[in-house]
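First up is the structure itself, then whatever we jot down about it.
Only a single protein chain was left out; the remaining protein chains are all shown in position.
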Amino acid sequence: MSIKQARLDLNRRKRLGMVEAIWGENKTSEQIVEILKCLHSAGELALVTRVNSEKAKETKELLENVEFHSEARCLTLGSPAEKNPLLGEVVVLGGGTSDLYVASEAELALRWHGIQTDLLLDVGVAGLSRLLNQLDRLKSAKVLIACAGMEGALPTVLAGLVPQPVIGVPVSVGYGVSLGGKTALEGMLASCAPGLVVVNIDNGYGAAMAALRILKKDF
Amino acid sequence: MSIKQARLDLNRRKRLGMVEAIWGENKTSEQIVEILKCLHSAGELALVTRVNSEKAKETKELLENVEFHSEARCLTLGSPAEKNPLLGEVVVLGGGTSDLYVASEAELALRWHGIQTDLLLDVGVAGLSRLLNQLDRLKSAKVLIACAGMEGALPTVLAGLVPQPVIGVPVSVGYGVSLGGKTALEGMLASCAPGLVVVNIDNGYGAAMAALRILKKDF
Amino acid sequence: MSIKQARLDLNRRKRLGMVEAIWGENKTSEQIVEILKCLHSAGELALVTRVNSEKAKETKELLENVEFHSEARCLTLGSPAEKNPLLGEVVVLGGGTSDLYVASEAELALRWHGIQTDLLLDVGVAGLSRLLNQLDRLKSAKVLIACAGMEGALPTVLAGLVPQPVIGVPVSVGYGVSLGGKTALEGMLASCAPGLVVVNIDNGYGAAMAALRILKKDF
Amino acid sequence: MSIKQARLDLNRRKRLGMVEAIWGENKTSEQIVEILKCLHSAGELALVTRVNSEKAKETKELLENVEFHSEARCLTLGSPAEKNPLLGEVVVLGGGTSDLYVASEAELALRWHGIQTDLLLDVGVAGLSRLLNQLDRLKSAKVLIACAGMEGALPTVLAGLVPQPVIGVPVSVGYGVSLGGKTALEGMLASCAPGLVVVNIDNGYGAAMAALRILKKDF
Amino acid sequence: MSIKQARLDLNRRKRLGMVEAIWGENKTSEQIVEILKCLHSAGELALVTRVNSEKAKETKELLENVEFHSEARCLTLGSPAEKNPLLGEVVVLGGGTSDLYVASEAELALRWHGIQTDLLLDVGVAGLSRLLNQLDRLKSAKVLIACAGMEGALPTVLAGLVPQPVIGVPVSVGYGVSLGGKTALEGMLASCAPGLVVVNIDNGYGAAMAALRILKKDF
Amino acid sequence: MSIKQARLDLNRRKRLGMVEAIWGENKTSEQIVEILKCLHSAGELALVTRVNSEKAKETKELLENVEFHSEARCLTLGSPAEKNPLLGEVVVLGGGTSDLYVASEAELALRWHGIQTDLLLDVGVAGLSRLLNQLDRLKSAKVLIACAGMEGALPTVLAGLVPQPVIGVPVSVGYGVSLGGKTALEGMLASCAPGLVVVNIDNGYGAAMAALRILKKDF
Amino acid sequence: MSIKQARLDLNRRKRLGMVEAIWGENKTSEQIVEILKCLHSAGELALVTRVNSEKAKETKELLENVEFHSEARCLTLGSPAEKNPLLGEVVVLGGGTSDLYVASEAELALRWHGIQTDLLLDVGVAGLSRLLNQLDRLKSAKVLIACAGMEGALPTVLAGLVPQPVIGVPVSVGYGVSLGGKTALEGMLASCAPGLVVVNIDNGYGAAMAALRILKKDF
Partner (left out) sequence: MSIKQARLDLNRRKRLGMVEAIWGENKTSEQIVEILKCLHSAGELALVTRVNSEKAKETKELLENVEFHSEARCLTLGSPAEKNPLLGEVVVLGGGTSDLYVASEAELALRWHGIQTDLLLDVGVAGLSRLLNQLDRLKSAKVLIACAGMEGALPTVLAGLVPQPVIGVPVSVGYGVSLGGKTALEGMLASCAPGLVVVNIDNGYGAAMAALRILKKDF
């Protein structure tokens, strides 16, 4: 049944200009392989998110062309779309190494759509100078994606410093009150910085698709 | 003290390319007038949000040039920025008349920055045909702002139908579980539509500033 | 002790016109077998819900006539009640393959009571056309059960399109704010569609019993 | 703008077989009158819910044919639909006098659609004998609507005693943990009685429309 | 360090008239044995709560006189206090077999203090007749402890039927909104039955100690 | 309708041995008077809780024999039951003057049932010596009711010091995290003191009825 | 009764080295005057917090020597303690004018204990340069109190920049998810900056007393 769905989705996603993405968390490696084969036979690229290393290994045993991106916890089949420099660059920022998975998912998803990207980690607000040192670097970006767990203040500080679109991604890293990412999420929504937008906790792929919509708005 | 703040904010907002906005909810009419005069003497436009009709009346008695936009619950002083058709149009959608205040705040804030706007109400998901009838109308928009209370499904449905950037604004209308807008907010964040972004509950101004960042990204 | 309970429940359930159902989640395979044997010796059908494949395997080793319905995560003993076409058909809808378990539990529970059913998956609101294409198909149904995770908008959209009773079942699929199904639940309760009713998260069996009460109201 | 909406809604509601209902809580008496006039000129009945006595008085001064139902906090214009005895009777039950408003809203909404109704108050679970004494009386009902605040146990107890469809309506009466009706709502959703369905807190109108869908399923 | 604590606690508990109880959930079998030996050498009884079968087995291998009560998930060392019939009987009631662990913990804790007890399961409110059939049986009890998960209505119904002290114990059984026992807890606190008192979720031991304080108030 | 209810309740309450209490918060003075007259003509005492001074004044104008107890926010009609010294004394403690309303409601409700009471305020845990100075005073009490807002630690400390039954009453005094009394409630439920029982926030009357059940258990 | 309490508190507060503070929010002006007179006759200073302008006016009419500090919403009687420069200075910072009340309460409470203070407003994180410009100014402070509403990021950023003790005070300013200050509170607790401590929402007085404990630790 899921194969028919994948096929139907192709139409919708194509209309929206997006590569097919499959949420891998609740799927078995067999289900993932079935969907990937279906997409492949249709000549389509594919991106599977939220795949841990065991499931990745199982999937590769079943379908050897699959590639695992361990930092992004994603599987891909086929090559990324050709780079389209006209659309401009997206910079993905993270507060710490704990944000790596989510930031990498966003970065990979964009790269797979042919978008030029850069990844800047360790620019958290508890050590402001590192972020301030990067401000010049950020000028060339068309869109910024800022991932942060704990109190989630990075996107707020960033949106007060630069005029571009800033997409905040709360990360479910932390303990006590920050367990699960809700504190980071609410901190970003409550932000005093004007024009900051937010996606669901850990939703790197969603932030990437939002950036894609923004980059493609004139095309 | 707030006057000095307003002056300082001018620098930051100018750098970000935004007209000064003042959150009127917790301020007295005297405080609002003091800030408006300060901005006026600096040759600046100004927008005061979250002003009820009593406070608006009091403020107009103190400063007669002030204009009250009752549907948006906003005060303005001076004329809006000149319309800049190159930046493109933003369409603001609402599920019902209860979303009027929030949608109008977004629409007014954009219009005051010289952005071309349109306001489409009564396109809620409980009567889908009205929304589907407007799909052609939406094609020319560069960005869509979708306001919705209750279960907040409008932005989800919309982002599945169109490829542009969609900004969801949860509205604090409803009762029982939807009282305060949290259900609409979480529904938008949990959305299965890829690339939908969200701002705080009732934050029409924030959605407008996000749209502005998007429209200006190439300028 | 649980056997005595099962026997007592037979009286109540019979009065309510319902086949005995056992919640398998917190029971061991030994406890399940003991209850099933007791029901069998009383000439009764039985349905055990929330059984994973390991526990199903263990139970089958202890009682070989037991049948496992893996998509519905249910065990049954004996044959379903004879189909009663006079009561009419129930259609169970799901937003995605992640809703499969819950939708199948509802479908199986109804089928086991002799109700004619149909299962329509992949009709989520992020790709509206698939749902709209099925509207004619839904006309013959007496009751609709709509299962949805994430933002849970499917039952709201459905209840705005058709006049029949619609029972919403929130599904605990998702991450971040939608983790656990509470967002889907509250979205359904807050729905702007008139006359939508809701059951507990993942409660496919409960939705089936509600549909049964509705179908039997004139008998 | 709201008038156009009302007109559009007529089409949808007619298709769903429901009289137009207007949520009066956030509307001014002027807005209410405007909508009522529009409906009246279209030859339609109308029901305005959540109207307090002051707003009702104001509205009657503007439109004298309007009738106020103080126990249900509703305004109506025109006469109810002709009673249709073929559809069967709905009994609305309440745990205490504090449930009166919500139970009456449900009862009135049904009566206005031509449904035969009865209202049974003071049958709360803290004094079980009163409920048990009414069991015979409930046999003739096709659907039961059970309103309860505090711990909200009435629908659970009821659904364990009778085989008909039972719709639970949580009521926002109480203090401390039961303030706002969330405890009653969650108690009904968590119910151990099979096949109980629930609507939003205080949503008497919604429960009535759900009952209407059930009664009309064969027509 | 914990041994010294146990010794110190002896003084306090003795003054309060309670046998030493050790919360076993977060302790290793080694830590439990160390404490039990210390109590034994002081001539004291002991009760260890929240012990699963693996930890029980490990503990018995280290200290063979220990007795495991699997239904109550408790370990004891030594014999219970002599039965004191003057204090009167406590009846522990449960809504279903899922409440067995918690009800048995309460029952065992009381029995270990020399209190006469009885355990009545399967008297949940979804099948009222079973509870009503036991009312005569309850007359001789001095205190009632009612354990319930899901919506937790049993103590409310009970306290409306009998004049004795009723202690409600919410049980963390259920799924969706009732997951973790919070719905049962809040339902008991919000109860419309006068004079019902409540303890923490799953706190069978706490309910037993409350009953003990009540029974001993005149001694 | 409420009058009939009151009459029916008389039977139940009498069986439970409790004076009729009416929750005055959501009732008008006219409704209160109607119920009081009905009780009076039946020769019954009555207690109306949660009455502010304006409503009390209005009620006294309508029914002059009514007595207002401003510290307890209660109205009474008739004289209290004769004091019954055999049942023993209840001491009601409060952490601060902010607990006065709730503690007085408990104290008055007991006094009205003929129970001997004492009220000890200003024994909060932030100034332990005052509580420790009263320990001797507490020895003669059969039951203790401890009211506390903020962090609600008083009942925990008390139950560690004395062997009698202790009933904790959370009070909705405080701000920030303690606003509404939920922190005090959860603190009491989570208490490390064995055998502490709890009632709903601000439920002084409920605590009194629990104490009454305890005092009467042997009568 | 409250007077006796005030007297008793004098002993405790003196031992702790703190001036008597009275929480004015839930007290009438008569109650406040009674307590102030009692303190005055004992030769003590006094500080009443959370007093709005009406209550302040009423109180001044009853006791003319009382002084109202409108920005701090506090009343004082008598002169502040003599300034003690040896203890060092506390700087109180706020993100915006909305933090004024809370910051002023902290500042006044310290000044009244003889502590040298400074108040820096408008140093919110959405306009970082203003905060960075003040870093030199902060070097002389022994303790910093940082008040912030919305997302509450100011204390986090500050504690990453300076080595002194930083006390975060969440402020209940905002709307939507930040309504009531919980988002600011949790953001401060979840902070990635090491050694940041937090007090309750709006608790300027508490922060001041914490600063006082720190300043006096060597005296």
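To keep things simple, chains are lettered A, B, C, D, E, F and G as they appear, and every chain counts its residues starting from 1.
As a convention for this text, a residue touches a chain if its C-beta (ideal position, glycine included) is under 8 Å from a C-beta of that chain, and two chains touch if they have at least 3 such contacts.
Nothing here was measured: the structure is a model prediction, and the numbers come from that model.
*Asks:* Considering all chains of the complex, which shown ones does the missing chain contact?
*Replies:* A, E, F, G
*Asks:* Per the definition of touch given earlier, which of F:21, F:77, F:109 or F:150 contacts the omitted chain?
*Replies:* F:150
*Asks:* Among A:17, A:80 or A:127, which residue is in contact with the omitted chain in the full complex?
*Replies:* Going through A:17, A:80 or A:127 one by one, A:127 is the residue touching the chain not shown.
*Asks:* Could you tell me which of G:93, G:120, G:166 or G:184 touches the chain that is not displayed?
*Replies:* Per the contact definition at the top, the residue touching the missing chain is G:166.
*Asks:* Write the list of chain E residues that the hidden chain touches.
*Replies:* With respect to the unshown chain, the touching residues of chain E are 1-2, 4-5, 8-9, 12, 23, 25-26, 50, 170, 172, 180-182, 185, 200-203.
*Asks:* Contact with the hidden chain only, please: which chain G residues?
*Replies:* 12-13, 15-18, 21, 88, 142-143, 160, 162-167, 185, 189-191, 194-201, 205-206, 208-210, 212-214, 216-218
*Asks:* Residue-wise, where is chain F in contact with the chain that is not depicted?
*Replies:* Touch with the absent chain occurs at residues 95-96, 124-128, 132, 150-153, 156-157, 159-161, 174, 176-178, 182-184, 186-194.
Criterion: only the chains that are shown with their structure count from here on.
*Asks:* Taking touch as defined above, what minimum step count separates chain B and chain G?
*Replies:* The least step count works out to 1.
*Asks:* Determine how many degrees of rotation, between 0 and 180 and to the nearest 5, align the Cα atoms of chain A with the equivalent atoms in chain E.
*Replies:* For the C-alpha superposition of chain A onto chain E, the angle is 180 degrees.
*Asks:* Let me have the rounded angstrom distance from the C-alpha centre of chain C over to the C-alpha centre of chain F, please.
*Replies:* Using C-alpha averages as centres, the distance is 46 Å.
*Asks:* By residue number and range, which residues of chain F touch two or more other chains?
*Replies:* 12, 185, 200-201
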